[in-house]
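Read the structure below first, then the notes.
Taken from a larger complex, these chains appear in their original positions, while the remainder are omitted.
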Amino acid sequence: MEKMLEEVLEENRALAKQGKVASYIPALSKANPNHLGICIIDENKNIYKQGDFDVKFTMQSISKVIALMLALMDNGEKVFEKVGREGTEEPFNTLYKLDLPHIKKPVNPMINAGAIATTAQIKGDKIQRILELIRKITENPSINYNKGVYLSEKATGEKNKAIAHLMRAREIMDEEPDEVLDCYFKQCSIEVTACDLAKIAIFISNGCKGLESYGEIDRKTLSRNLLAIMTIGGMYNISGQYAAEAGVPSKSGVGGGIMAAVPGRMGIGVFSPPLDENGNSIAGYEIMKSLSQRLNLSIF
Amino acid sequence: MEKMLEEVLEENRALAKQGKVASYIPALSKANPNHLGICIIDENKNIYKQGDFDVKFTMQSISKVIALMLALMDNGEKVFEKVGREGTEEPFNTLYKLDLPHIKKPVNPMINAGAIATTAQIKGDKIQRILELIRKITENPSINYNKGVYLSEKATGEKNKAIAHLMRAREIMDEEPDEVLDCYFKQCSIEVTACDLAKIAIFISNGCKGLESYGEIDRKTLSRNLLAIMTIGGMYNISGQYAAEAGVPSKSGVGGGIMAAVPGRMGIGVFSPPLDENGNSIAGYEIMKSLSQRLNLSIF
């Protein structure tokens, strides 16, 4: 297995050169484009890892899965009154439909608008609860957000501010836009390793087993919502293409991470910062396709 | 098994009364709202059926899966240069995005625009090849389209005409709009039974095994594309919700049919004409949720 992982990494290492490290916020552009790491955990808790599996990077959009988890535990499927669960061909930061009268909510929790509307539904101290849930699932109490990245996101996130105020204006969101955004910018800045992602992924794959309480939702419904929504929207506007090609419920982030959950079998974390034009790790995408073929991971 | 199917039908029979038989073309409004039937075929070719499993109805949107199959066999994944494979929150007959400069193709082959762009890519005598493929897969040489329904669709399908001409104007489609539409209206009018649908579904579930030739695509890639695209778009604009709730790659049609393909395990055909507001069989949707739970069919 580890031999195979090494092979897969080497085969796709060159590909990273064709992508570009995220630059939309200054702090992200400092990422090392040569980092490449992977970690796999199977249903028996065996761990396989290669390359830069212990290098920290920010979760960015991958944090949307955690926020959705908490929002579902707090509200059950009522969450979907404020955010849909359909796919879209529009980019992650699309906003225009939220101003069209016939559209009543953001299309899914994996685009920024939907993620902000999801975070808004987390009760109590939102960022604290997000951090604690990740720490618990990863068994890694050192998980925290990177203050520099957070401040950089906060200083430059004009599009996200527009989205939050628009959703408030349309009463999709009842909370104060600035407060919700503050949590959103922090959750995007949470630092993890490929192994942390693999741990979250195997947790989801295994039906979210292991928490003491699930609040307003049962753990099977929770897990199925996460897996289905990652499938239809986890890879931004090429999620459907990725579903056909790799067939593993996954979520990517512009920090270069991909978190992939093979239902009932496996959790995978991949890390390589250079991105394709849609915002997915360019090497990560191909590594997942390759793994899917070699290990027969596709759900289809 | 048959006992269970009977139970499931009876539990959901009342639900049909809350829906409405399709009326957007005159010929469809004559359907009997009380019809309710189901057929299941497992990977060992065992057949289980209940209710009106042998009543004929028109495929409507379910034919989009067959058209996609042929377009993929004729062109390989080049098909996706002319039609996307992402989900959408817009209704099946949405058109406006095709007039926005940043949108280059219809979002997926399961909405009307995408289906027309898919049918356009079938080579040779399109409708003849569609009919022959269905006859072969269902081993039912009597399969044909209903001329009355076809003429009714043709006479009233103004929105589809608008879509076809717009795609021609934008060079998404190189073929004559009227010729492609003629095939599209015919394919929608093909009559099948719940058992015919189950046969097509088990064929797709089983990796499309059994054809002599697959043209430009290998059968595994063909099957995965069909299953992934049915998942992200097969139930119109509630496909993601259905993925979370039932978790079976499916395609519905306004004739009241649902064709559901459980990867590697099972093909299912359900038939009940009254529809919900999104165009899916209202009882069919719940029957699939119920079956998914009882037989643990969810891919998630």
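For reference, chains read A and B in written order, and residue numbers begin at 1 within each chain.
Methods note: a residue touches a chain if its C-beta (ideal position, glycine included) is under 8 Å from a C-beta of that chain, and two chains touch if they have at least 3 such contacts.
Remember, predicted model here, so these are calculated numbers, not experimental data.
Asks: Total copies in the full assembly, please; the file places 2 of them.
Replies: When the whole complex is considered, it contains 4 copies.
Criterion: only the chains that are shown with their structure count from here on.
Asks: Compute the distance, rounded to whole Å, between the mean C-alpha positions of chain A and chain B.
Replies: 31
Asks: Sort out for me which residues of chain B touch chain A in the complex.
Replies: Checking each residue of chain B against chain A gives 80, 84-89, 97, 103, 107-108, 221, 223-225, 227-229, 231-233, 237-241, 243-245, 247, 249, 263, 298-300.
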